[in-house]
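All protein chains of the complex are present and in place, except for one that has been dropped.
Labels A and B are assigned to the chains in the order they are written; within every chain, residues are numbered from 1.
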Amino acid sequence: MVCALEGSMWVGNLEKAARKAAAWLVNKTPIRSLRDWGIAFSLWPVHFTTACCGAEFGASAAPKFDTERFGFLPFIASRQCNVLFIEGTLSKKMAEAAIWVYEQMPDPKFVVAMGACGIDGGIFWNSYNIVRPKDILPVHVYIPGCPPRPEAVAQAIIMLQRKIRKGELVTYEV
Amino acid sequence: MKFEELKNQIEERMKDLGAEISGKEPNVVDVKVPREKMVEAARRLKEMGFDHVKAVTAIDYPNERFEVVYVSSSYSNLDLAYFIVNLRTDLPYDDPRMPTLLEVWPSVLYQEHEEHDLMGIVFEGHPRMGERLLLPETYEGTPPLRKEFKVKTEGINA
Partner (left out) sequence: MSLEERELEVLIGPQHPASGHMRLVAKIDGDIVVELRPNIGYVHRSVEKLAEVKKYLQIIPLVERPSLADTTANNLAYVMAVEKLLGIEPPPRAQYLRTLLAEINRIHSHFYGMGIHGVMIGSSTAYMWCFGDREPLIELAQELTGARLTYSYIVPGGVRRDLPQGFEDKVEKVMRYLENRMPDYFDLYFNNPVTRARLEGVGVLTKEDAIKLGVTGPNLRASGVPYDVRRAEPYAAYPELDFDVITEEAGDAFARVMVRVREIQESIKIIRQVLKKIPDGPILNEKYMKMIPPNLRKQVEETGHIKFPGVFANLRVPAGEAVARVEGGRGEVVFHIVSDGKMSPYRMRMVTPSFRNVILFEHLTRGARVADIPAIYGSLDYFPPEADR
(Lines give C-alpha, C1' and ligand atoms only; values in the text may rest on other atoms or scores of the structure.)
Protein backbone atom coordinates (compact mmCIF):
# COMPACT_ATOMS: atom_id res chain seq x y z
CA MET A 1 0.00 0.00 0.00
CA VAL A 2 1.37 3.33 -0.96
CA CYS A 3 0.34 6.19 1.19
CA ALA A 4 1.06 9.86 1.38
CA LEU A 5 1.81 9.59 5.07
CA GLU A 6 4.60 7.09 4.56
CA GLY A 7 7.01 7.00 7.48
CA SER A 8 4.33 7.68 10.02
CA MET A 9 3.45 5.09 12.58
CA TRP A 10 0.06 4.34 11.14
CA VAL A 11 1.07 2.79 7.85
CA GLY A 12 3.45 0.19 6.60
CA ASN A 13 4.08 -3.10 8.30
CA LEU A 14 1.32 -3.53 10.84
CA GLU A 15 3.19 -6.06 12.94
CA LYS A 16 6.24 -3.84 13.18
CA ALA A 17 4.11 -0.91 14.10
CA ALA A 18 2.34 -2.81 16.82
CA ARG A 19 5.64 -3.89 18.30
CA LYS A 20 6.87 -0.32 18.24
CA ALA A 21 3.76 0.84 20.00
CA ALA A 22 4.09 -1.85 22.63
CA ALA A 23 7.74 -0.98 23.24
CA TRP A 24 6.83 2.68 23.60
CA LEU A 25 4.12 1.83 26.08
CA VAL A 26 6.23 -0.58 28.12
CA ASN A 27 9.01 1.97 28.42
CA LYS A 28 6.63 4.64 29.76
CA THR A 29 6.66 5.36 33.45
CA PRO A 30 3.71 3.60 35.12
CA ILE A 31 3.92 0.43 33.12
CA ARG A 32 7.66 0.47 33.16
CA SER A 33 7.86 0.65 36.93
CA LEU A 34 5.29 -2.10 37.20
CA ARG A 35 7.38 -4.19 34.81
CA ASP A 36 10.64 -3.57 36.68
CA TRP A 37 8.97 -4.28 40.00
CA GLY A 38 7.75 -7.58 38.62
CA ILE A 39 11.18 -8.57 37.31
CA ALA A 40 12.92 -7.52 40.50
CA PHE A 41 10.84 -9.89 42.60
CA SER A 42 10.97 -12.87 40.33
CA LEU A 43 14.68 -13.47 40.01
CA TRP A 44 15.18 -17.15 39.39
CA PRO A 45 18.78 -18.30 39.41
CA VAL A 46 19.57 -21.41 37.45
CA HIS A 47 20.93 -24.50 39.21
CA PHE A 48 24.42 -24.15 37.87
CA THR A 49 27.16 -24.63 40.40
CA THR A 50 30.54 -23.73 39.00
CA ALA A 51 32.75 -24.24 42.04
CA CYS A 52 32.96 -24.36 45.80
CA CYS A 53 31.02 -21.15 46.61
CA GLY A 54 28.00 -23.33 45.88
CA ALA A 55 28.23 -24.46 49.52
CA GLU A 56 27.49 -20.93 50.71
CA PHE A 57 24.96 -20.35 47.96
CA GLY A 58 23.17 -23.46 49.19
CA ALA A 59 23.26 -22.14 52.73
CA SER A 60 21.75 -18.84 51.62
CA ALA A 61 18.76 -20.65 50.12
CA ALA A 62 18.30 -22.65 53.33
CA PRO A 63 16.14 -21.75 56.33
CA LYS A 64 18.39 -19.41 58.28
CA PHE A 65 18.98 -16.94 55.46
CA ASP A 66 16.09 -17.87 53.19
CA THR A 67 16.63 -15.84 50.03
CA GLU A 68 13.28 -17.03 48.76
CA ARG A 69 11.74 -14.13 50.63
CA PHE A 70 13.19 -11.88 47.90
CA GLY A 71 11.44 -13.94 45.24
CA PHE A 72 14.74 -15.70 44.64
CA LEU A 73 14.06 -19.33 43.89
CA PRO A 74 16.77 -21.63 42.48
CA PHE A 75 15.31 -23.46 39.55
CA ILE A 76 16.28 -26.40 37.43
CA ALA A 77 16.09 -25.52 33.75
CA SER A 78 18.05 -22.69 32.19
CA ARG A 79 15.16 -21.83 29.86
CA GLN A 80 12.96 -20.85 32.79
CA CYS A 81 15.51 -18.76 34.66
CA ASN A 82 16.78 -15.23 34.42
CA VAL A 83 19.77 -15.05 36.76
CA LEU A 84 23.07 -16.82 36.30
CA PHE A 85 25.16 -17.08 39.45
CA ILE A 86 28.82 -17.76 38.77
CA GLU A 87 29.56 -19.47 42.07
CA GLY A 88 33.30 -19.12 42.38
CA THR A 89 36.05 -20.14 40.02
CA LEU A 90 35.22 -20.72 36.40
CA SER A 91 37.48 -23.36 34.90
CA LYS A 92 38.08 -23.45 31.16
CA LYS A 93 35.88 -26.48 30.73
CA MET A 94 33.12 -24.93 32.82
CA ALA A 95 33.33 -21.58 31.00
CA GLU A 96 32.04 -23.23 27.83
CA ALA A 97 29.09 -24.61 29.73
CA ALA A 98 28.46 -21.24 31.36
CA ILE A 99 28.18 -19.58 27.95
CA TRP A 100 25.75 -22.25 26.76
CA VAL A 101 23.60 -21.82 29.81
CA TYR A 102 23.67 -18.03 29.47
CA GLU A 103 22.64 -18.23 25.83
CA GLN A 104 19.75 -20.53 26.64
CA MET A 105 18.25 -18.15 29.19
CA PRO A 106 15.48 -15.85 27.96
CA ASP A 107 15.82 -12.05 28.10
CA PRO A 108 16.04 -10.08 30.33
CA LYS A 109 18.87 -11.94 32.06
CA PHE A 110 21.42 -11.00 34.69
CA VAL A 111 24.78 -12.35 35.78
CA VAL A 112 26.15 -12.27 39.32
CA ALA A 113 29.77 -13.29 39.97
CA MET A 114 30.26 -14.69 43.43
CA GLY A 115 33.51 -14.86 45.37
CA ALA A 116 37.01 -13.55 44.94
CA CYS A 117 37.60 -16.06 42.15
CA GLY A 118 34.65 -14.65 40.27
CA ILE A 119 36.15 -11.17 40.45
CA ASP A 120 39.76 -11.73 39.50
CA GLY A 121 40.76 -15.30 40.16
CA GLY A 122 41.15 -14.97 43.92
CA ILE A 123 43.52 -17.48 45.45
CA PHE A 124 43.73 -19.23 42.09
CA TRP A 125 44.75 -16.11 40.17
CA ASN A 126 47.80 -17.77 38.64
CA SER A 127 46.20 -21.09 37.84
CA TYR A 128 46.47 -22.36 34.25
CA ASN A 129 42.91 -23.57 34.09
CA ILE A 130 40.71 -20.64 35.08
CA VAL A 131 38.74 -18.00 33.23
CA ARG A 132 37.64 -14.68 34.68
CA PRO A 133 33.85 -14.32 34.32
CA LYS A 134 34.14 -10.68 33.22
CA ASP A 135 35.99 -11.80 30.11
CA ILE A 136 33.18 -13.95 28.81
CA LEU A 137 29.92 -12.69 30.32
CA PRO A 138 28.38 -9.29 31.10
CA VAL A 139 28.52 -9.34 34.89
CA HIS A 140 26.08 -7.04 36.71
CA VAL A 141 26.91 -7.60 40.37
CA TYR A 142 30.07 -8.87 42.04
CA ILE A 143 30.13 -10.38 45.54
CA PRO A 144 33.51 -10.21 47.29
CA GLY A 145 34.59 -12.81 49.84
CA CYS A 146 36.20 -16.20 49.86
CA PRO A 147 33.64 -17.60 50.21
CA PRO A 148 31.10 -14.77 50.61
CA ARG A 149 28.79 -15.17 53.56
CA PRO A 150 25.12 -15.87 52.85
CA GLU A 151 24.34 -12.34 54.05
CA ALA A 152 26.51 -11.08 51.21
CA VAL A 153 24.49 -13.13 48.76
CA ALA A 154 21.32 -11.54 50.10
CA GLN A 155 22.95 -8.12 49.77
CA ALA A 156 23.82 -8.87 46.15
CA ILE A 157 20.23 -9.82 45.42
CA ILE A 158 19.00 -6.55 46.90
CA MET A 159 21.57 -4.62 44.86
CA LEU A 160 20.46 -6.36 41.71
CA GLN A 161 16.84 -5.58 42.51
CA ARG A 162 17.66 -1.90 43.03
CA LYS A 163 19.54 -1.76 39.75
CA ILE A 164 16.61 -3.32 37.95
CA ARG A 165 14.08 -1.00 39.54
CA LYS A 166 16.17 2.02 38.58
CA GLY A 167 15.67 0.86 35.01
CA GLU A 168 19.36 0.56 34.30
CA LEU A 169 19.40 -3.01 33.12
CA VAL A 170 16.18 -3.75 31.29
CA THR A 171 15.34 -2.06 28.00
CA TYR A 172 13.04 -3.17 25.24
CA GLU A 173 14.04 -2.31 21.73
CA VAL A 174 12.30 -2.99 18.50
CA MET B 1 52.67 -56.47 63.92
CA LYS B 2 55.92 -54.69 64.52
CA PHE B 3 57.52 -52.37 62.00
CA GLU B 4 60.78 -54.32 61.81
CA GLU B 5 58.92 -57.57 61.36
CA LEU B 6 56.97 -56.21 58.40
CA LYS B 7 60.09 -54.73 56.87
CA ASN B 8 61.88 -58.05 57.06
CA GLN B 9 58.90 -59.86 55.60
CA ILE B 10 58.79 -57.52 52.63
CA GLU B 11 62.55 -57.77 52.22
CA GLU B 12 62.34 -61.54 52.06
CA ARG B 13 59.56 -61.52 49.50
CA MET B 14 61.17 -58.93 47.26
CA LYS B 15 64.72 -60.29 47.42
CA ASP B 16 64.80 -61.71 43.91
CA LEU B 17 63.30 -58.57 42.33
CA GLY B 18 66.32 -56.45 43.11
CA ALA B 19 64.33 -54.27 45.44
CA GLU B 20 65.81 -51.60 47.68
CA ILE B 21 63.93 -51.53 50.95
CA SER B 22 64.11 -48.64 53.35
CA GLY B 23 61.84 -47.63 56.15
CA LYS B 24 60.75 -44.60 58.07
CA GLU B 25 59.61 -45.07 61.63
CA PRO B 26 56.99 -45.70 62.76
CA ASN B 27 54.95 -47.01 59.87
CA VAL B 28 56.25 -46.26 56.35
CA VAL B 29 58.13 -48.82 54.26
CA ASP B 30 59.66 -47.79 50.93
CA VAL B 31 60.15 -50.42 48.27
CA LYS B 32 62.03 -49.44 45.15
CA VAL B 33 62.09 -51.76 42.16
CA PRO B 34 63.01 -51.38 38.47
CA ARG B 35 60.03 -50.58 36.28
CA GLU B 36 59.93 -54.00 34.58
CA LYS B 37 59.42 -55.59 37.99
CA MET B 38 56.60 -53.28 39.11
CA VAL B 39 53.73 -55.59 38.28
CA GLU B 40 55.35 -58.55 40.00
CA ALA B 41 56.23 -56.46 43.06
CA ALA B 42 52.68 -55.13 43.26
CA ARG B 43 51.30 -58.64 43.01
CA ARG B 44 53.46 -59.80 45.90
CA LEU B 45 52.43 -56.84 48.01
CA LYS B 46 48.81 -57.63 47.28
CA GLU B 47 49.31 -61.21 48.35
CA MET B 48 50.64 -59.88 51.63
CA GLY B 49 47.39 -57.98 52.14
CA PHE B 50 48.13 -54.53 50.73
CA ASP B 51 44.95 -54.47 48.72
CA HIS B 52 44.42 -50.88 47.63
CA VAL B 53 46.29 -47.78 46.58
CA LYS B 54 45.75 -44.51 48.36
CA ALA B 55 47.71 -42.28 46.04
CA VAL B 56 49.79 -42.44 42.90
CA THR B 57 52.35 -39.65 42.92
CA ALA B 58 54.60 -38.88 40.01
CA ILE B 59 57.54 -36.64 40.79
CA ASP B 60 59.50 -34.78 38.15
CA TYR B 61 63.26 -34.32 38.51
CA PRO B 62 63.98 -32.30 35.36
CA ASN B 63 66.37 -33.88 32.83
CA GLU B 64 67.11 -36.64 35.28
CA ARG B 65 64.21 -38.96 35.96
CA PHE B 66 60.59 -39.34 36.91
CA GLU B 67 59.69 -41.13 40.05
CA VAL B 68 56.33 -42.83 40.44
CA VAL B 69 55.16 -43.72 43.94
CA TYR B 70 52.22 -45.97 44.75
CA VAL B 71 51.09 -45.38 48.32
CA SER B 72 49.37 -48.61 49.30
CA SER B 73 47.80 -49.97 52.43
CA SER B 74 45.28 -52.53 53.57
CA TYR B 75 41.55 -52.55 54.18
CA SER B 76 40.99 -56.26 54.67
CA ASN B 77 43.66 -56.78 57.31
CA LEU B 78 43.31 -54.15 59.99
CA ASP B 79 46.68 -55.00 61.52
CA LEU B 80 48.34 -53.94 58.30
CA ALA B 81 46.13 -50.86 57.95
CA TYR B 82 48.47 -49.00 60.28
CA PHE B 83 51.32 -49.41 57.80
CA ILE B 84 51.90 -47.67 54.51
CA VAL B 85 54.01 -49.24 51.79
CA ASN B 86 55.36 -46.91 49.12
CA LEU B 87 56.08 -48.89 45.99
CA ARG B 88 58.30 -46.71 43.84
CA THR B 89 60.17 -46.82 40.61
CA ASP B 90 62.35 -44.56 38.49
CA LEU B 91 61.59 -43.82 34.85
CA PRO B 92 64.09 -42.27 32.43
CA TYR B 93 63.29 -38.67 31.60
CA ASP B 94 63.02 -39.08 27.84
CA ASP B 95 60.92 -42.24 27.99
CA PRO B 96 58.42 -42.03 30.86
CA ARG B 97 56.64 -45.33 30.32
CA MET B 98 55.77 -48.09 32.69
CA PRO B 99 53.31 -50.98 32.78
CA THR B 100 50.00 -50.20 34.42
CA LEU B 101 49.20 -51.83 37.74
CA LEU B 102 45.50 -51.80 36.98
CA GLU B 103 45.26 -55.57 36.86
CA VAL B 104 46.71 -55.92 40.33
CA TRP B 105 45.09 -52.90 41.95
CA PRO B 106 41.87 -51.77 40.19
CA SER B 107 41.85 -48.76 42.52
CA VAL B 108 44.55 -47.02 40.44
CA LEU B 109 42.21 -46.47 37.48
CA TYR B 110 41.68 -42.75 38.02
CA GLN B 111 44.93 -42.11 39.82
CA GLU B 112 47.10 -43.35 36.94
CA HIS B 113 44.87 -41.55 34.48
CA GLU B 114 45.41 -38.30 36.36
CA GLU B 115 49.18 -38.70 36.41
CA HIS B 116 49.05 -39.37 32.69
CA ASP B 117 46.96 -36.26 32.17
CA LEU B 118 48.93 -33.85 34.33
CA MET B 119 52.44 -35.31 34.30
CA GLY B 120 52.58 -37.07 30.95
CA ILE B 121 53.56 -40.52 32.23
CA VAL B 122 52.40 -43.33 29.95
CA PHE B 123 51.00 -46.37 31.71
CA GLU B 124 51.12 -49.14 29.14
CA GLY B 125 48.01 -51.27 29.10
CA HIS B 126 45.81 -48.70 30.81
CA PRO B 127 42.60 -48.43 28.78
CA ARG B 128 42.35 -44.64 28.94
CA MET B 129 45.75 -43.51 27.75
CA GLY B 130 45.57 -40.54 25.42
CA GLU B 131 42.30 -39.28 26.90
CA ARG B 132 42.05 -36.19 29.04
CA LEU B 133 40.74 -36.44 32.57
CA LEU B 134 40.96 -33.09 34.33
CA LEU B 135 42.26 -30.80 31.62
CA PRO B 136 40.00 -29.63 28.80
CA GLU B 137 39.96 -31.98 25.80
CA THR B 138 41.51 -29.28 23.62
CA TYR B 139 44.55 -28.84 25.87
CA GLU B 140 47.88 -29.24 24.13
CA GLY B 141 51.42 -28.64 25.23
CA THR B 142 53.53 -29.42 28.25
CA PRO B 143 51.77 -31.42 30.94
CA PRO B 144 51.22 -28.79 33.65
CA LEU B 145 52.70 -30.60 36.64
CA ARG B 146 56.14 -30.83 35.03
CA LYS B 147 58.69 -28.40 36.35
CA GLU B 148 59.26 -26.83 32.95
CA PHE B 149 55.66 -25.60 32.98
CA LYS B 150 55.82 -22.29 34.81
CA VAL B 151 52.98 -20.41 36.47
CA LYS B 152 53.12 -16.75 37.35
CA THR B 153 54.33 -15.91 40.82
CA GLU B 154 54.35 -12.80 42.94
CA GLY B 155 56.83 -11.27 45.35
CA ILE B 156 60.58 -11.74 45.36
CA ASN B 157 60.43 -15.10 43.64
CA ALA B 158 58.85 -13.58 40.56
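Everything below uses one rule, namely that a contact is a pair of C-beta atoms (placed from the backbone, for glycine too) under 8 Å apart; a residue touches a chain by one contact, two chains touch by 3 or more.
Because the structure is a prediction, the values reported are computed rather than measured.
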Where the unshown chain meets chain B, residue by residue: 24, 27-28, 51-55, 57, 59-60, 69, 71, 75-76, 78, 81-82, 84, 86, 105-111, 114, 118, 132-136, 144-145, 149, 151, 153, 157
Residues from chain A at the interface with the omitted partner, ascending: 46-56, 58-59, 61-64, 76, 78, 89, 91, 93-94, 97, 100-101, 123-124, 126-130, 146-147, 149
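Please note the rule applied: only the chains that are shown with their structure count from here on.
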Chain A contact footprint on chain B (complex, rising order): 135-136, 144, 149, 151-154
Contact set on chain A toward chain B in their complex: 92-93, 125-129
